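Every protein chain but one is kept in place in this view of the complex.
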Amino acid sequence: MKKLKKEVYEANMEVQKQNLIKYTWGNVSGIDRSKGLFVIKPSGVAYEDLTPDMMVVCDLDGNVVEGNLNPSSDTQTHAVLYKHFDEIGGIVHTHSPWATVWAQAGLDVPVYGTTHADTFYGDIPCARFLTEEEILEAYEYETGKVIVEEFSKREIKPMDIPAILLKGHGPFTWGKDSNEAVVNAVVLEEVCKMNYYTEKLNENVEKLPQRVLDKHYLRKHGKDAYYGQGR
Amino acid sequence: MKKLKKEVYEANMEVQKQNLIKYTWGNVSGIDRSKGLFVIKPSGVAYEDLTPDMMVVCDLDGNVVEGNLNPSSDTQTHAVLYKHFDEIGGIVHTHSPWATVWAQAGLDVPVYGTTHADTFYGDIPCARFLTEEEILEAYEYETGKVIVEEFSKREIKPMDIPAILLKGHGPFTWGKDSNEAVVNAVVLEEVCKMNYYTEKLNENVEKLPQRVLDKHYLRKHGKDAYYGQGR
Amino acid sequence: MKKLKKEVYEANMEVQKQNLIKYTWGNVSGIDRSKGLFVIKPSGVAYEDLTPDMMVVCDLDGNVVEGNLNPSSDTQTHAVLYKHFDEIGGIVHTHSPWATVWAQAGLDVPVYGTTHADTFYGDIPCARFLTEEEILEAYEYETGKVIVEEFSKREIKPMDIPAILLKGHGPFTWGKDSNEAVVNAVVLEEVCKMNYYTEKLNENVEKLPQRVLDKHYLRKHGKDAYYGQGR
Partner (left out) sequence: MKKLKKEVYEANMEVQKQNLIKYTWGNVSGIDRSKGLFVIKPSGVAYEDLTPDMMVVCDLDGNVVEGNLNPSSDTQTHAVLYKHFDEIGGIVHTHSPWATVWAQAGLDVPVYGTTHADTFYGDIPCARFLTEEEILEAYEYETGKVIVEEFSKREIKPMDIPAILLKGHGPFTWGKDSNEAVVNAVVLEEVCKMNYYTEKLNENVEKLPQRVLDKHYLRKHGKDAYYGQGR
């Protein structure tokens, strides 16, 4: 797990470098699917004190398998997501301000532009508040269940729209590995900022036509992608 | 007091590093409860010229006990707060822009999200303007009295909501020591920014349900806290 | 082409340094009119890995003439612009946030101030969405055609207003060379930001009178310019 710990450590440092996190408000994890184990940031440790060795190894029920520190308080949420979303290899949670604004407003993020369409194949969903029962029973575990429920209810594939907002809380993003999950967190933040101002500038703004959404998403994803080198 | 001077000096430098202060618009203090003395930044000295030695020692009536420089012009406000709020060990005053915007607007900051709930157990109060008499008599002292009055009137415990806005002026925050007071000033600024945009994005925004506020505040504070390492 | 490659490389680096680009969301090109060839950034290569040697040389039909990497996916758009706009020597495309906000809102940027007038001699146009047919046939080529169509329809000279917004996408700017195209991208971003807030602050804002627009534009451009050294 040494390589994965290093990768997850670096993804945690990158998410802070990208200004998505203040203090210890966030966590990144990455999974080794062959072993069914994931690596996650310890809880409440300052970024300047973090080392790859401090990363905690957990199984898919969120039990600590290796490591001396408490894992992130959101570990159960990560565990649920890895269990239900087979395709994902890394997860990021932050309180990045623009995504959190949309989460606090309790609104889906509509597709207004190609920056959004290049990464997310449709509106980014905002999930509901947890009920009293869910909070009392197992808050972080039930948070994961609410995310899975939202994608299932809306029939969205997790890798088509690798992000969700938790109402009154903040964003979770994911990707094929922890690094891509961080990139998606950065894109989400930028899109949330631009879409806020777009709505304010033109209250009758049109959503991006489906034909442009298709073109931009599929130019970068799937078998006919032609962006970048050597695909 | 050497250790406390160093701690307060560092808290002053940190609050500037966190971009909460332009020029000399702010001050941090910390108290030694056993001696009944607090240490505060000198008035109007540029941060780049500041040293731990320049910190001024005052008693709880705001009289200078040690130091060659004039203490912060807001010293009397700090003195009143230390006198009436037994639990607090450090105080920060800034004109940080987002908190100042809410202060200028004369509005309490409502709880819209868990970032707020992780630190502040409810709405952050905005206190009234001082009267003509209060201003003429002893402006900075009466400012402290107005803060104490506001917490008393609303029946808020100072450590449950370690922040207040002064109408038309800016924020004061506090904490168990000067370092925690700075952290609370940073969180306040972030929350004020996010809550502004939240209201603009959704004018019918719901406040965070009490059950989520309880969960998040109590997950980090009090006897059942489980966030972080080794509590 | 060695000199032009270096110049275009540096313009690409500058546009990122100016915070107009996240990750690889943008591209800069420059043309050698005597040879009818232009140099452009390779597609999807991270800025920290970029070197002058990696720049790709293309002809005016967008065919690669020299270089081992795929050119920017927007190469055909650049080619069309060079073909139809004789006076331009460099082109920049970004998703810079403020210009993208206006593009997503689908609005022209009105002239509200002299910062705008110093560089752009009138409102900055926003072009239409592409049709289904245009997208399916040759998306990037047709994007260039839509830009040319917009300037022709509005009877604007490309060097009088060296910028356009693509609806739901982002800005293209140009200039006498790649360096000037970058400067114009920076000015556009600043103007888009200030004009957004201007409209919000005063919904009855007046446009800049023609007499002030003339004065400021012509003080910096054309035969009677007197700004700067040695014109």
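General remarks:
Labels for the chains are A, B and C, by order of writing; each one numbers its residues from 1.
Keep in mind that, in the parts below, contacts are C-beta pairs under 8 Å (C-beta built on N, C-alpha and C of every residue); 3 or more make two chains touch, one makes a residue touch a chain.
Small disclaimer: the values here were computed from a predicted structure and weren't measured.
Note that the absent chain touches B, C when the full complex is taken as a whole.
Here one chain is not drawn; of B:169, B:207 or B:221, the residue touching it is B:169.
Only one residue from C:6, C:83, C:145 or C:193 touches the chain missing from this view: C:193. Listed by residue number, the positions of chain C touching the unshown chain are 112-115, 118, 183, 186-187, 190, 193-195, 197-198, 200-202, 205-206, 208-209, 211-212, 215, 219, 226-230. By the touch criterion stated above, the residues of chain B touching the omitted chain are 22-23, 25, 42-45, 69-70, 73, 95, 97-98, 100-107, 129-130, 132, 135, 139, 168-170, 196, 199-200.
Criterion: only the chains that are shown with their structure count from here on.
Taken as a contact graph, with one node per protein chain and an edge wherever two chains touch, the assembly forms an open path, each chain linked only to its neighbours along a line.
A simple rule picks the central chain: find each chain's mean C-alpha point, then take the one closest to the mean of all protein C-alpha atoms, which gives A. Residue positions of chain B in touch with at least two other chains are not found.
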